[in-house]
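Here the complex is missing one protein chain, while the rest keep their positions.
Chain naming follows the written order as A and B, and within any one chain the residues start at number 1.
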Amino acid sequence: MPQRLSIAESREVRMAWLFAAPALLAIALVAAFPVLWTFWESLHRHDLRLPWLGRPFIGLSNYREALADTRAWSAIAHTLFFTATTVSAELVLGLALALGLNRPLRVQGALRAAALLPWAIPTVVAALIWRFMFESPDGSSWFADPLAAWVPIILADVWKMMPFVALLLLAGLQNIDNSMYEAAALDGAGPVRQFAFITLPLLRPAIAAAVVFRSLDAFRVFDVIYVMTGGGPGTATEPISLYAFTALFRELRFGFGSALAMMVFFVSFLLALAWIRLLATQESVT
Amino acid sequence: MRRWLPDFAVWLLIGAGLFPLYWVVIASLGPESRLFEGRSIIPTAVVFDHYRALFEERDFWIPIRNSLIVASTTTLLAVTAGALCAYALARLRFRGKTTILAAVLAISMFPQVAIVSPLFLVLRAAGLINTYPGLILPYLTFAMPLSIWLLVGFFRQLPAGIEEAGLIDGASRIRTFWEIVVPLSWPGVTATAILTFLYSWNEFLFALSFTLEPERYTVPVAIALFRGQYQVAWGQILAAAIVATIPVALLVLIAQRRIVGGLTAGAVKG
Partner (left out) sequence: MSRAQFGLCKRAGCVALVLAGGIASGCGGASDGRPVLTFSGSAVGREAEILERQFDRFEIAHPPWRVELRSTPDSADERRQLYVQWLNARAERPDVLQLDVIWTAEFAAAGWIRTLDDFAPTVVDFFQGSIEADRWRGSLYALPWFVDVGMLYWRTDLMPEAPATFQALMQRADDVMQEQGLPFGFVWQGARYEGVVTVFLEHLGGFGGQILDETGQVAVDSEEAVRALTYMRDAIWIHNVVPPAALTWQEEQSRFAFQNGQAVFMRNWPYAHALMQDSRDSRVANTFDVSLMPAVTGGSPTAALGGSHLAINAHSAHADAAFELIAFLTAADQMLERAQVAGQFPSRRSLYDTPELTEALGLSARAARQIIERARPRPVTPIYSELSDILQIRLHRALSQQQEPREALVEAASAMRSALTRAGLDGGTRR
C-alpha cells in the first residue's frame, strides 16, 4: 500500500524530476524516439533511389528478406566470430597484464598511462596504423585473402581494447584481500593453486563484467572494419553493422537497412539486459 | 624464477602496445621513399615533409577545429545536464529511479547504426546536415547516457548527509547542489568530462553520415577519407594519425588516474 508522501518528500520528488528532465528529454529525443522510428521504417518499403515506388507498408517482409539473405547470415557469422576471438584474446591478455600490474610499483601510474594509450586513440587511427603495418609493396596482400584479412582486423581491435579490459580486471584484483593469499600460502598452496582457487573465483564478477561489456561493443563493430577492409575482400569481413550501414547509405534502401539495423539492436538490447542484470546482482551482493 | 614473470609480462604487453605507435611516429618523420622499403627501427633521417604537407596542402587544422568544437560543446552539454540528472538519480528519492537508470544504461548501448537513418532524415528536414549542431545533437545519444551513468557512480560515493548540512542552513536544493555537491565531486565531474570528450573526439559513424564537405569533417572522418593520388598517401595519413592522437594521448597521460577511476567506477560496482 503506497504511502502518501510528506510535503518535504513531494517537494523532493518534484525537484528530482526537474533536475532529471533536461537530460531525459534530450535522450528521449535523440535516442529513444529514433529507435522507434527505425522500427517503424523497417516495416515499410522505402528506397530513396526509387521514389516512384513510394513508401508502402509491408509488415515483416523486410525481416523475412533479411532472414533469407545469405549475406545477412554471413554478416552475423562474421560478427560472432569477431566477437568471440577479440573478447577471448582481450580477456587472456588483459588478465596477464592486470596480474602483472597488481603489485605495488613505483611507476604504476606511468605504466597504466602507457598501457592505456592505445585505448584512447580513435579507432579510425588504430585501424590505419595496423593497415599500414600489414601493407606490403609486393604482389601479396593480407587484405586480398578472406581469412587472412581478419588477422590485422582482430589485432587492431585487441591492441586497442585489451588495456581497457586489463584495467577493469585490475580493479577487481585490487579488491581481493591479500590475507586470503597469505592464508593459502601458509597452507602450502603454490601460486598456480592460489590463482585457480582464490583469484579466479573472486574475479568472476569483474570477468563477467568485462566479457559482457566487450561483447556488446564487439557485436556493434563498425569503425575498424570500415576503415581497414571496407568489409572485403568481397564481403568476407563484413559485420552486420556495416551491412546495415551499406544498405542504408549506399544502396539507400532505408526499409531493408532499418530491418538489419533492428536486428543489431535486438541482440545489443539482449546483451545490455544481461549487463544490467549482472550489475543488479552485484549490487545486491555487496 | 617466478619473480620476473610478472615484470616480463607487463613490459612485453605494454611494449607491444606502444611499439606500433613508435613505428608510426618514425615512419611519419621519414622520407616518402622509406615508407615501405628499407624500414628500420632506428630512424636514419628526420624530415617534416609529411607534417608540412598535412597542414599546408590539406588544411588539416580544419578538421581539428571541427573536432574541438563538436567534442567540447557535446561535453559541456552532456556533463551539465547529465550532472543534474545523475544527482537526481543518485541522491534524491523518487519512484521509478531504477527503471530510469536501467533505461539510460540500455540506451547507451544502442548500436549507432540503429538510429543513424532517422537522425539523418530529421537533420535533413531541419537543414542541419553538415553543420555543428547536426553533429552535437546526435552525439548526445551516447554522451548523455555515458555522463549520467558515470556521474551516478560518483555521486553515490559521496558521504550521505552532506545535503542535510546545507538544507538545515536554509539553502535551496539547487544551491546545495551547486555549492556543496559539485565541488566535492569535482574529480568525478572532470573524469566524466574527459571520458565524454574522448568518446566524442573519436566518434566516426555519425560524423561520416552527417557531414558532407571537408569544411565540416571531424578528424576521424578527414583521415579516413584522405584523397589524392591513388598510391595512398601513407606519409600524410600517418602524420595525421599522430596529430589526431596527440590531444587524447595528452589527456590520458595527464589524467590517467581520473580516467581509470571513471571507467572502473562506472563499470565495476562494488
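Criterion: a residue touches a chain if its C-beta (ideal position, glycine included) is under 8 Å from a C-beta of that chain, and two chains touch if they have at least 3 such contacts.
Keep in mind that what you see is a predicted model, and the values were worked out from it rather than measured.
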Checklist entry - In the intact complex, which of the presented chains make contact with the chain not displayed? => result A, B
Item to check | Of A:226, A:249 or A:275, the one touching the omitted chain in the full complex | outcome: A:249
Checklist entry - Who touches the missing chain here, B:8, B:48 or B:178? => result B:178
Checklist entry - Thinking of the whole complex, not just what is shown, which of A:28, A:50 or A:270 touches the missing chain? => result A:50
Checklist entry - Taking the entire complex into account, which one of B:47, B:68, B:102 or B:167 touches the absent chain? => result B:68
Checklist outcome for this item: Out of A:10, A:88, A:141 or A:174, only one touches the absent chain, namely A:141
Next on the checklist: Tell me which stretches of chain A touch the chain missing from the display.
Outcome noted: 47-53, 71, 138-141, 143-146, 232-236, 249-252
Checklist outcome for this item: Against the hidden chain, chain B presents residues 65-66, 68-69, 72-73, 76, 120, 124, 129-130, 132, 178-179, 182-183, 186, 212-213, 215-216, 225, 227-231
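We adopt the following convention: only the chains that are shown with their structure count from here on.
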Item to check | Sites on chain A touched by chain B in the complex | outcome: 9, 12-13, 15-17, 19-24, 26-27, 30-35, 37-38, 41, 93, 96-97, 99-101, 103, 109, 111-125, 128-130, 132-133, 135-137, 159, 162-164, 166-168, 171-172, 191, 205-206, 209, 213, 216, 219-220, 222-223, 226-227, 241, 244-245, 248-249, 254, 257-258, 261-262, 264-265, 268-269, 271-273, 275-276, 279, 282-283, 285-286
Checklist outcome for this item: Touching chain A in the complex, chain B uses residues 2, 6-7, 9-10, 13-14, 16-18, 20-21, 23-24, 27, 36-37, 77, 81-82, 84-85, 87-89, 92-95, 100, 102, 104-107, 109-120, 122, 137-138, 140-141, 144-145, 147-148, 173, 177, 198, 201-202, 204-205, 209, 219-221, 223-224, 234, 237-238, 241, 244-245, 248-249, 251-253, 256-257, 259-260, 263-264, 267-270
